[in-house]
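All protein chains of the complex are present and in place, except for one that has been dropped.
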Amino acid sequence: MSEEPLSVGVLGYRFMGKAHANALARLPMFFPEAPAVEREVIVGRDEEALADAADQLGFERYATDWADVVDEVDVFYNLGPNNVHADPSIAALEADTHVFCEKPLAHTLDDAERMRDAARDSAATAGIAFNYRFIPAIRYAKSLIDAGELGEIHHVRGRYLQDWLVDPEAPWSWRNSEELAGSGALGDLGAHTIDLARFLVGDRAGDISRLSGHLQTFVDERPVPGGDEGSLEGGGGESTEMREVTVDDAYTAQAEFESGAVATFEASRFANGRKNDHTIAIEGSKGSLSFSLERLNELELLTEGDRGFQTINVTAPDDPYIDHWWPEGHVIGWEHTFVHENYEFLSAAAAGEDHSPSFEDGYRVQELLAAIEQSDDAGEWVDV
Amino acid sequence: MSEEPLSVGVLGYRFMGKAHANALARLPMFFPEAPAVEREVIVGRDEEALADAADQLGFERYATDWADVVDEVDVFYNLGPNNVHADPSIAALEADTHVFCEKPLAHTLDDAERMRDAARDSAATAGIAFNYRFIPAIRYAKSLIDAGELGEIHHVRGRYLQDWLVDPEAPWSWRNSEELAGSGALGDLGAHTIDLARFLVGDRAGDISRLSGHLQTFVDERPVPGGDEGSLEGGGGESTEMREVTVDDAYTAQAEFESGAVATFEASRFANGRKNDHTIAIEGSKGSLSFSLERLNELELLTEGDRGFQTINVTAPDDPYIDHWWPEGHVIGWEHTFVHENYEFLSAAAAGEDHSPSFEDGYRVQELLAAIEQSDDAGEWVDV
Amino acid sequence: MSEEPLSVGVLGYRFMGKAHANALARLPMFFPEAPAVEREVIVGRDEEALADAADQLGFERYATDWADVVDEVDVFYNLGPNNVHADPSIAALEADTHVFCEKPLAHTLDDAERMRDAARDSAATAGIAFNYRFIPAIRYAKSLIDAGELGEIHHVRGRYLQDWLVDPEAPWSWRNSEELAGSGALGDLGAHTIDLARFLVGDRAGDISRLSGHLQTFVDERPVPGGDEGSLEGGGGESTEMREVTVDDAYTAQAEFESGAVATFEASRFANGRKNDHTIAIEGSKGSLSFSLERLNELELLTEGDRGFQTINVTAPDDPYIDHWWPEGHVIGWEHTFVHENYEFLSAAAAGEDHSPSFEDGYRVQELLAAIEQSDDAGEWVDV
Partner (left out) sequence: MSEEPLSVGVLGYRFMGKAHANALARLPMFFPEAPAVEREVIVGRDEEALADAADQLGFERYATDWADVVDEVDVFYNLGPNNVHADPSIAALEADTHVFCEKPLAHTLDDAERMRDAARDSAATAGIAFNYRFIPAIRYAKSLIDAGELGEIHHVRGRYLQDWLVDPEAPWSWRNSEELAGSGALGDLGAHTIDLARFLVGDRAGDISRLSGHLQTFVDERPVPGGDEGSLEGGGGESTEMREVTVDDAYTAQAEFESGAVATFEASRFANGRKNDHTIAIEGSKGSLSFSLERLNELELLTEGDRGFQTINVTAPDDPYIDHWWPEGHVIGWEHTFVHENYEFLSAAAAGEDHSPSFEDGYRVQELLAAIEQSDDAGEWVDV
């Protein structure tokens, strides 16, 4: 653990910026053994918004050029849109600055590859922010699978359903642009699911060996938010201008793991009534489990001798991370996953160790996402 | 309605035989407007078992050759293994005997085609026993979709999970044989799901236009039940002889409807902890629903203005078929689906009308099942 | 088992009449070991309705005076309104005719006592139709409690919620009359809950030793159905005449068992949105369970070593009564409870044995119901 606080620079100050800033702020009270951290600088383009964000999120200053920041801080958080993941992250890694990057790793497979290589060549720690690996119920599930409680894995079923685009009048944003986001539901939501599947069963069933994918766009163009056409984030105002949607609104995939386990995956922004339904179910020769993000404190579990699935409140003192929080049954929220992952990432960085999930994991997920797109194009199964 | 009772001959006297015999026996008390029926003759091979079955199921006599029966009765029920669906059904139809046949229509697409053609050419009524179309919650769902309550359909998600083969020592039966059953989970369970998807959204989203399929066999051979090696049904006794499993233990599929709606399908006999989990979920531009067979009295429904899914107990007096049964909240069971379908089929037969689902529906499902197998073989999407 | 079929006479031909007639009709196919039964005669006042009912429910004839029937049949079913339970049942028992009586045993404690005494003095078998004791999940729960799987019982929580009277314009019926029904939700619904609590934990926790009760009537008068004012059952037509509601719309109670276990009970016909929610939960020193009638195939169970409640589909072949029905996961309905209780009652009657629950059980429940009313009147706890 470092003596000096680690200085942190963060690119991005909206949703993800707030989620990570909050995590950093909460570490001292709940994870006192975490490395000390200084929220040093926040990076963006809009100075007024940056000044406000720095003030509210507790950063000492802001900057408008990431190039000035990446070698000044100890740790660089890349929380920007997918198309600005690669260059700042690579520059930081080349300066041996630790990098924590939001998912998906990049908006193209080429960029993802460059990032993975930069991480390999750097002395610094590189991590990708697949925060759902750090849900107590998920880590508990992983430990059960590793211990053989589910036996040989037969089935994996992952879906991530939201509905915020089901209204055709919902405004266009960078998330609808292939150029800026790379893909739609696939990269935004599917990346989480694919990563979680690999994390949970990869050590038992091997990696995904082949897959078939399907992408669909239900609404081809959307209104551009008025008076804010150049903005990446969209927002406010009426508009009559329409802009093309160049990414998928939903994807589905079938896959086979090396062991022969079969999987189905799906994500959508059109699943009416589903707000943040990231559900993953796994069935094995000895047991089964199911997890759903909207009830993230719970795990449905069946092991040998059980007649039905137990609904487990994964908040006991010896459940992962729980001793840092509250007594049993006093549930945690979505944001706690960020505290856990920041604790793990900063601990690894301070100790000069690798973080898991790594840029290699991020690249592998990217490969699988690319394979889903390639399969959709070709109408064929793809070996990966 | 016919004056004379319709005489009924039934091929098969085990699980499905009992389910349909029970349905016939219950019609007079609960559906007094149904045509009168005489349980005339039950057909099989084992005379002793037949005699017992005839006695318990209330048939007047039994016979060992279906050829003697198909032109003697008014209605012929074909409830035998899949490989004996075609010939007796066709013979009956050629004799203008009404035919009610269990699903899947046949064990090969060729046989299914012959059966469909025979139905077209016959003056009699031909129906396929997709009983899940006759669940009150499903018919209520269908009426909501038809009325536009869900708007344009975006997603269909169907799965049918069981676990009775997860033990590798579970005995071999005709259901594990391609020769006798045609396919495994695909034909046995997937046929139900594909039919239900077509029934529910077909009038809004068109038919399935293309699909990609995947079949998997997890256990390659199983012990033959001792002393009963020639039996189709298996049962009793220890055995050291192993027999090859030549069908799928599980399948997955992706599909696209004519409207652009996307679907995923899956079935398994290896889904540990799932006993009879036939779940179908549909999301549209205005609403969504979800149904699960293990809670068949319930429908999860979201329509415009709702903030969350309503859990509806579909047992109100004006719900489909419910006025024939009990007051609201007094739930019905799985077997009631057979009473409903028998009521509908016999009413159609007595009136000389078509029954829905027809052999044409059965053939179409068979085409889709065959396309899933073809896609699995070729590793390609298949237009259907 | 008797050689000759038992001839059965039934007083009452509406809801309960249909439920029991159906049960009798289904026994031969599903419980072939049950005594043979002849549906001989149905008894009521309205000849036209009786003729129709006899025809539909499969009775050979009808009668308008129970006094002519009770000594002609082998078994007398008393399914009439509560105020006609006593005299016909006692007359039958005095003629050594077996009696199966719907719950609650009577509309007054005095009548219940006379009935209990008549049952004691008769050579015939007397049973009370607490059908919920015959749900497979409930009998499975009972066996677990008896085997000590829940340890010492601490808590019992029973509620029976319906909503069919929440509309103040819902018509008056005999169920709103103290003279005809004795009490309201208390006797109609509470009787079931109290009986189930005694059945489930009585052998571990002893009987209820003291209790405190509360009754409430939310709507004091209701419209009398037009043109049918003399009818006991109510029905059709508009009316401006209002009639007083002289029974409770809801009751609550607290109780203590001999062992010190504590209980709460409640029933209502005003629980908006609850259709037939009969839920009973029990917690003990080693485990807990919960059951709900709207999902009667399921049991929520926690035993030693479990981290959460298992949701068990109580439809395995070795679950109570299930081997008579369908394969695992093929759920049964509410009416099956009548088949089971008729099977048990008729078997006992044919063998000249006692049936459980007996008139003694019915009397004990009646005592507890009366104590709840007495406690409500006095505003005091009552020892029972």
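Each chain gets a letter, A, B and C, in the order it is written, and its residues are counted from 1.
Following the convention adopted for this analysis, a contact is a pair of C-beta atoms (placed from the backbone, for glycine too) under 8 Å apart; a residue touches a chain by one contact, two chains touch by 3 or more.
Keep in mind that this is a model prediction, so the values were computed, not measured.
Of C:271, C:314, C:331 or C:348, it is C:271 that touches the chain left out of the display. Set against the missing chain, the residues C:44, C:127 or C:284 yield one that touches it, C:284. The omitted chain makes contact with just one of the residues A:65, A:96, A:121 or A:294: A:294.
For chain B, the residues touching the absent chain in the complete assembly are 301, 306-313, 316.
Contact between chain A and the unshown chain involves residues 15, 18-19, 21-22, 25-26, 28-30, 32, 56-58, 162, 164, 275-277, 293-297, 313, 315, 325-336.
Think of the hidden chain as still there; on chain C it touches residues 150, 154-155, 157, 159, 161, 163, 166, 168, 212, 214, 216, 218, 250, 252-254, 256, 260, 262-264, 266, 268, 270-274, 283-288, 302, 306, 308-309, 379-381.
In this text, only the chains that are shown with their structure count from here on.
Leaving out chain B only, with every other chain where it is, the touch network remains one piece. When C-beta pairs in contact are tallied for every pair of chains, the largest tally goes to A-B. A separation of 55 Å divides the Cα centre of chain A from that of chain C. Taking the mean of the C-alpha atoms as each chain's centre, chain B and chain C sit 36 Å apart. In chain C, the residues that touch at least two other chains are 313.
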